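Removed: one protein chain of the complex. Kept in place: all other protein chains.
Labels A and B are assigned to the chains in the order they are written; within every chain, residues are numbered from 1.
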Amino acid sequence: MTQEAKWEVVIGLEIHAQLATRSKIFSGSPTAYGAEPNTQADLVDLGYPGVLPVLNAEAVRMAVKFGLATGSKVAARSVFARKNYFYPDLPKGYQISQYERPIVEDGSLEIVLDDGARKTIGITRAHLEEDAGKSLHEGMVGASGIDLNRAGTPLLEIVSEPDLRSAKEAIAYLKKIHTLVRYLEICDGNMQEGSFRCDANVSVRRFGDPKFGTRCEIKNVNSFRFVEKAINYEVARQIDVIEGGGKIVQETRLYDSAKDETRSMRSKEEANDYRYFPDPDLLPVLIEPAFVAAVRATLPELPDEKSARLQSACGLSEYDAGVLCSSRELADYYEATLAAMPAAADAAAQKANAKLAANWVMGDLSAALNKDNLDVTAAPIGASRLAGLLARIVDATISGKIAKEVFEVMWAGGQTADEVIDARGLRQITDTGAIEKAIAQVMAASPGQLAEYRAGKDKLFGYFVGQAMKATQGKANPAALNEILRKMLAGP
Amino acid sequence: MSLHTASIGELARGLAAGQYSAVELARHFLDRIGRFNPALNAFVTVTADEALAAAAAADASRAAGRAGVLTGVPIAHKDIFCTQGVKTSCGSRMLDNFIAPYDATVVSRMAAAGVVYLGKTNMDEFAMGSSNETSWYGPVRNPWDPSRVPGGSSGGSAAAVAGRLVPAATGTDTGGSIRQPAALVGISGIKPTYGRVSRYGMIAFASSLDQAGIMAPSAEDCAYLLGAMAGFDPRDSTSVDRPVPDYVAELATPLAGLRIGVLREFMGEGLEAGTGDRVREAIDVYRRLGATVVDVSCPKLPLSVPTYYVVAPAECSSNLSRFDGVRFGYRCENPRDLLDLYQRSRAEGFGPEVQRRIMTGTYVLSAGYYDAYYLQAQKVRSLIADDFRRAFTEVDLILCPTAPGPAFPIGAKVDDPVTMYLNDIYTIGANLAGLPAMSIPCGFDGALPVGLQLIGPHFSESRMLSAAHAYQRETDWHVRVPAAYA
Partner (left out) sequence: MSLTRQDVEGIARLARLKVSDADLEVYAGSLSKILAFVEQLSTVETAAVEPMAHPLAGEAQRLRPDAVSESNHRELYQRNAPQVEAGLYVVPKVIE
């Protein structure tokens, strides 16, 4: 038994999703990313004496939307509380958050594991709170600079149950939440800019031990890859400590991606008595059933629903449907492409269209987007133009191989598939006479190979296909070419 | 009639009739401030230039036919209200260098009504005190006896009005900070219903208790100014969206049939004889005027002081965390590191009473003590509010003394916080329950004024003001001015 095999890993995630509101949660400042320092911090964000918070309706609506999408309970009455601690990026000396009565409680989400098995992960709660500012250290000696532009940006803190049993499960859950919040259009999901962040509570215990081990909270992990690496590092560290006879100390640890290690955050250790109490500047948030119903009516088709529909209606595999539905925009693009293709004659043809479109969206399109670092919404080839290209494959105007060429031209320019095909004379040759003529030329030019083929060297068939294609500049319809070639090679 | 003893209504009529201009009026009171303030120490800042400019603007708008009732009437603001471009100290070294970049809603509403403010009044530091002795700017003197306190925390406003340095002043009341000083200097002061006046721009002490109000010689004066400062403010989540009555018009509401409940718990032990006698005489006046006077009981009300001294410090400990030497306010010299910056800026910027309350509040909210102190206090607060609710099913207004005794000598109670805290025993209950309450002068204990307190149900300001006004039509305590200031 390896060391790891004796140990069960227990992980819970706290995800901070910045809500995509225009203004801050308690002030009228803009939330746009990347402004000059402190130019988007008003008196409320700066915690000036005398100012007061007023709650943004949109933040509430977004939290409720998340609650409904995860089958959670939406609290009829939730309460804002103050979390008190001193930190330079926390202007008031307290963070307005929710403590005993969060707005969303008790939901769940299903993840698919590597072996295809499904697992339900509990969502303990999701609560509204305000983001803090940032401490910057670059270019300052012995000092830090405080930028409070981010202070007051609405956050939804999504807390999972300690149901995750490996870094891989944690990532699957994290990605699922990431997809979900973007589907719901409540968070842009940008991890580089910090709009989607994650703290991981990690502990280990011997298999069969009914009690959880002491946990450490890992902060500041800003990519899926780093979350996985940070958890794996932390698990190994905890096992080492315990097996070396040590004890895990409950603490906050910072992940250093450059060194791939976690280390203790001393600064956070002193202030762990947060003295939560109900914020007297804010009244309880009361949510009427009618409001919940109105929000429910705005829920989009969720990723799992969409994936199931693509599987049943289009005959896609679970894998293909899952990849396409990993982002709402990609799935939208796919569906728009499919819808813009000419109607199929029968169900089998429709299924073939669906598969063709899936292959192109997941293959050439995604590769091209990746290469140019573009979002699908900014794809130079829109769904209807891609559909135009796919239609020419379906009606055999061009081959799949030629289509790749056409795609590249379309990607670089603004033309439709037909314009490229016509301009470059790429129309596939289906005319039997023309194909026969080309084959005849090839046969005449390769008497030796012809004799060998006729003597039984079947492998040479491929040689003739290649030559004949070359003779037609690749435009011969491959099926027609094969058929005619076989006949002609067999001899009169 | 001399200008400084005129009522707000008289001044408004004089301005409207062109007997004097707003500038003349402002000069008259600025002169009085110049003459008397050195002895009283009622003002932290006198904004003479700004005031004269505002007065000139008031005269111009009157000339243009755009004047309102209060256009050109001078007042003073307690230095707890943010005033754009003017130092707003809150009585603290922490904010001695603080120039507010914005106006409190109270300030902008008053300005919009044409009211001219002449300066910012002294106060207990961050409104924490009952004697004005905790101010960084030194104690304020009581115009009736300069060796005595004017009460607190709105002591500067109280002394300024009592000495007729201004016709009226704003105040704030977290546990009695308008009413107790009003009583100790012989003027009227109203703390409205929680949520009636915006808290935006009023530097917070205890957010669930703080409420702004008016201090002026008479209930009628209060009615004029309360109408200008009250009303819904979208910047304050705890502001109540409810129409503001015409308090002046409703002053004439007849008293007959009014049911007044005398609060049994506050008429006995702890009440000084000289104060108790005056309050009983006032009760007789009300009887004569046709009110029905009965006994009421709020058995949990004596617990309001301990309840308050858990709730208020808890909220203040959090509210005052923003004073950390980073974005505004006092910063210590040469901080060694971040912790040193915080600890020394706050220890040097705050006075001892503020630090004591911050520590009390920190303690009652901390792990292991929250339930026993803070939560228990919130539950007792509930019971106190219930007591009032029950009492108001029987009576329209509750009557009791404002303070246990008259103004005490400066320095008499500074050594024992609990003794000092008990001076607020009669006033704190209204804050805990969010009720409107006011103090009006009802006579003297020797040479020192005594105050009578009226407490009403939520949003009963009109009823309370008219009841006070009825009393003041029968008595002249509210027009008495200390001889040196007459």
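General remarks:
We adopt the following convention: a residue touches a chain if its C-beta (ideal position, glycine included) is under 8 Å from a C-beta of that chain, and two chains touch if they have at least 3 such contacts.
None of the values given here were measured: they were computed from a predicted structure.
Only one of A:104, A:186, A:254 or A:376 touches the absent chain when the whole complex is considered: A:254. Note on the undisplayed chain: of the listed residues B:300, B:413, B:463 or B:478, the one touching it is B:300.
Within the whole complex, the absent chain has one touching residue among B:362, B:423 or B:460, and that is B:362.
Among B:91, B:325, B:401 or B:456, only B:325 touches the chain left out of the display.
Residues of chain A in contact with the chain left out of this view: 21-23, 27-30, 36-43, 46, 48, 54-60, 79-80, 86-89, 135-137, 140, 142-148, 254, 265-267, 270-271, 273, 275, 277-278, 280, 282-286. Annotation for chain B: contacts to the undisplayed chain at residues 97-99, 101, 194-195, 208-209, 234, 237-238, 240-241, 300, 303, 305-307, 309-310, 317, 321, 324-329, 331, 335-344, 346-347, 350, 352, 355-356, 358-360, 362-364, 366, 372-373, 375-383, 385, 416-418, 421, 431-435.
Convention: only the chains that are shown with their structure count from here on.
Averaging C-alpha coordinates per chain places the centre of chain A 57 Å away from that of chain B.
For chain B in complex with chain A, the touching residues are 81-82, 88, 90, 95, 98, 100-102, 104, 199-204, 206-208, 234-238, 314-315, 317-318, 320-324, 326-328, 338, 342, 362, 365-367, 370, 374.
The touching residues of chain A, counted against chain B in their complex, run 43, 46-55, 82, 84, 86, 88, 91-94, 146, 273, 275-277, 280-283.
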